[in-house]
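Omission of a single protein chain aside, the complex is shown with its protein chains in their original locations.
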Amino acid sequence: MSETLKHLWALIKKEFLAILRDRKSRIIIIAPPLIQLVLFANILTMETKNAEIMVIDNSNTLESREFVAAVANSKWFGKVQNTDNITLAENLLKTEQIEAILQIRQDFARQLKSGHSASVRLILDGRTPTIANGINNYISQIAQTYSQNFAQKLGIKNPQIDIRTRVWFNPNAVYQWYLVISLIVILALVITLMLTSLSVARERELGTFEQLIVSPYTAFEILIGKTVPPMIIALLMQSAMVASAIIFFKIPFTGSFPLFMFSSFIALLSFVGVGLFISSICNNQQQAILGAFAFMMPAILLSGFVSPVQDMPVVLQYLTYANPIRFFIAIGNGLFLKDMGFVDVLPNLVPLIIIAVSTLGFAALTFKRNME
Amino acid sequence: MKITLAFIKKEMLQILRDPSSLIIAFVLPTLLLLIYTYGINLDSAKIRLGIKNDDINSQTQELVDAFGQNAYISSSLFNNKDDMYQQIIRSKLQAALIIPSDFTRNLAAQKQASLLLITDGSNINQVGYAQTYVNQIVNQWLNQSGFVDKQSPSIEILPRVQYNQNADGRRALVPSSLAVTMTLIGILLTALVISREWERGTMEALLSANISPWQIILGKYIPYFVVGMLSLAFSMMMIIVVFQLPFRGSYWVLFIVSALFLYASLGIGLIISSLLHDQMLASMASLIIGFLPALMMSGVVFPIVSMPPFFAWLTKLLPPTHYVYFIKNEFLAGTIWQTVLISSLFLLGLGFLFSLLVYKKTARRLDE
Partner (left out) sequence: MTETPSVEIRALRKTFNHGQNVAIDNLSLTLRKGQIIGLIGADGAGKTTLLRLLDGLLLQDSGEISVLGSNPIKQKIELARKIGYMPQKFGLYEDLTVKENLEFYADLKGIEKKFDTMLKFAGLQAFQNRQAGKLSGGMKQKLGLICALMGNPELLLLDEPSVGVDPVSRRELLKMVKQSVTKDTTVIWSTAYMDEAHGFDNVIVIDKGKIVYLGNPRDLAPDSRGFEEKIIELMGGFTPSESLVAKNFAILPSTIQYVVEADNLVKKYGDFYAVKNNSFKIKRGEIFGLLGPNGAGKSTSFKMMCGLAKPTSGTARIMGYDIVKQASLARENIGYMAQKFSLYPNLSVKQNFDFFAGAYGLYGKDAQNAISQMIEIFGFEHYLDDNAQELPLGFKQRLSMACAVMHNPSVLFLDEPTSGVDVIARREFWNHITSLAAKGVTVMVTTHFMDEAEFCDRISLFYKGETIATGTPDELKQSAAAKTMEEAFINLIKIREEAA
């Protein structure tokens, strides 16, 4: 090893030790992200599942029972129960013990048989709009299929449109695929930001930063020393998460793996940069923690993970250009599922490079200013 | 009592001296409220749809126009399929619709006509929206087109959305988001306060004074409780006065349940603080057991109903779950006593459990 490398290695080793010094810290840094990936990936979904419905069948005919059976037998809902008591049903809805009430009118069978439109009342809970929309869509689909079949039975032949849907890149529309990729990115941000945002602020608070400044390390060397250990930890953690995505969650990896690793490197570098940038402007750990949270929360919310970037107001869309996880999620999805080529990855890579270079550059400048 | 008061006064002075606590309490919630109000939309999506029409005539033109008029869809026409597909890979389009050349011919012949809808499965949230919107528009167009003339049986779903007539997601999301924000603030404010006393050496002086663990705990709870309540009141005011969301409940009930919620949240922060005497680990823990579960598992973003039953039950261990449950009602439905009672009992129980843990973990000596 050359002298310069040995010199750097002493600093890097120290940073590693400071991060992973005892069992408690190692556990707190390594275990939770992995546990949370598995936990969240298995339980979270925006789809409507297990919703419970109360049916008030005022028609009580073969047709209405068939229709209710169609609802009950669909894979989308939880318990579907009958009742005559509208007050009871409304009370259950009010206290969120059921998600919807389906009320079939007395003339349901009669209307259908005479070739008319039979109306069905669906009472939904607007306090959980996602679920309300989901139930509405499912019931509408069931109704459409049921009435088409009914028409056929009556011998009415009408032109129909069959919308053949293809879900590209995720043919069975597995929600987990989408979730896992985004979670990996979010957890990677959480880890790196925690490792880096406190590192300089902590040394300032403890007075050890003075020792560093007095030592013959240059500002650039300190920057490298502060960058490499969290980068390595984050890269390892990320690789573990990516491996579990491929092995346990069976998410296909369609793109170029080297390109993905390269992009991950750049993305993590930009996360580290943001963390060190925060750390370099803070005098103590409390400020650094505040800074890290003030960045992290909007970054996660405005990443496209919770709701798509293109739906945001233009001002916020511009703001997301400073959000590295937005671009990393796009790259992750692109390379995992879409076999994106380099040319298509590039527009997402360039902002990451800009963020990394500017934040790390700023941090280095601050160190340099401290040393003069 | 006098000692506790002195302690509270000291804590208050420290809070006032360090602007970062006040930034956490008032600036952060404002920022997050703005984001939740304008940046997040959970129940509709703008779909960019590419259309390739291989059956150009006045009827399909009407269909294409119908897409153009829909508020949720912005459509663009393509002449080349591959170009269109490329746009999907680049995430410039979320969906692509191909109208085949025999489309109107089949319809006119009373046969089944088909459309091909391709969606970008890499963003699964949008797939459902794209399918629903396209389906609605196509069927509407079909019913109004000349192809269907006979009377035909159909089922019309008449949805009525209770508590939130327009199913306006923001009205549910913005109040619920307070549960995430306040969890974070409660934990952030308190997670460091005891670890700081250890790191700076003042704990030794406190332990040597005649101050009991209860007094230390009360001295830590009360000031941050006050700051938290002020912060909460401030956020409420922003929501009701500035963002003009209707509030149907009772301010008294809101005050009491919010207080219980804050009591439980502060408990989590104080547990972290009394267990981890290191600020970095304490903040890491706040993130892991505070912010992430509150965001993901409390029902603000991802519905609890859709979780596997065991985990849906597990979310009851999180204070924000109960607060989300409560506050949505308070805003949208008005006070529902049963809901208020259940969430209050849970919050009180969790808060009490956490205080017991804090009490157990508060050191009485240096070698504990």
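Brief remarks on what is shown
The letters A and B name the chains in turn, as written, and every chain counts its residues from 1.
Keep in mind that, in the parts below, contacts are C-beta pairs under 8 Å (C-beta built on N, C-alpha and C of every residue); 3 or more make two chains touch, one makes a residue touch a chain.
Since the model is a prediction, treat every value here as computed from it, not as a measurement.
Looking at A:171, A:216 or A:258, the residue that reaches the missing chain in the full complex is A:216.
The chain that is not drawn here is touched, among residues B:79, B:166 or B:210, by B:210. Chain B meets the missing chain through residues 2-3, 5-7, 9-10, 13-14, 17-18, 200-202, 204-205, 207-212, 278, 364-367. Think of the hidden chain as still there; on chain A it touches residues 1, 3, 6-7, 9-11, 13-14, 17-18, 21, 206-208, 210-218, 371-372.
Keep in mind that, in the parts below, only the chains that are shown with their structure count from here on.
Mean C-alpha position of chain A lies 13 Å from that of chain B. Interface of chain B with chain A (complex): residues 18, 20, 23-24, 28, 31-32, 35-36, 38-43, 45-46, 48, 88-91, 106-128, 131-132, 134-135, 138-139, 142, 147-148, 150-169, 171-172, 184, 188, 192, 196, 276, 278-281, 283-285, 287-288, 291-292, 295-297, 299, 301-303, 305-309, 311-312, 325, 328-329, 332-333, 336, 338-339. Residues 24-25, 28-29, 32, 36, 39-40, 42-51, 67, 78, 93-96, 99, 111-133, 136-137, 139-141, 143-144, 146-147, 150-151, 154, 156-171, 173-175, 177-178, 190, 194, 198, 202, 285-287, 289-290, 292-294, 296-298, 300-302, 304, 306-308, 310-313, 316, 330, 333-334, 336-340, 344 of chain A touch chain B in their complex.
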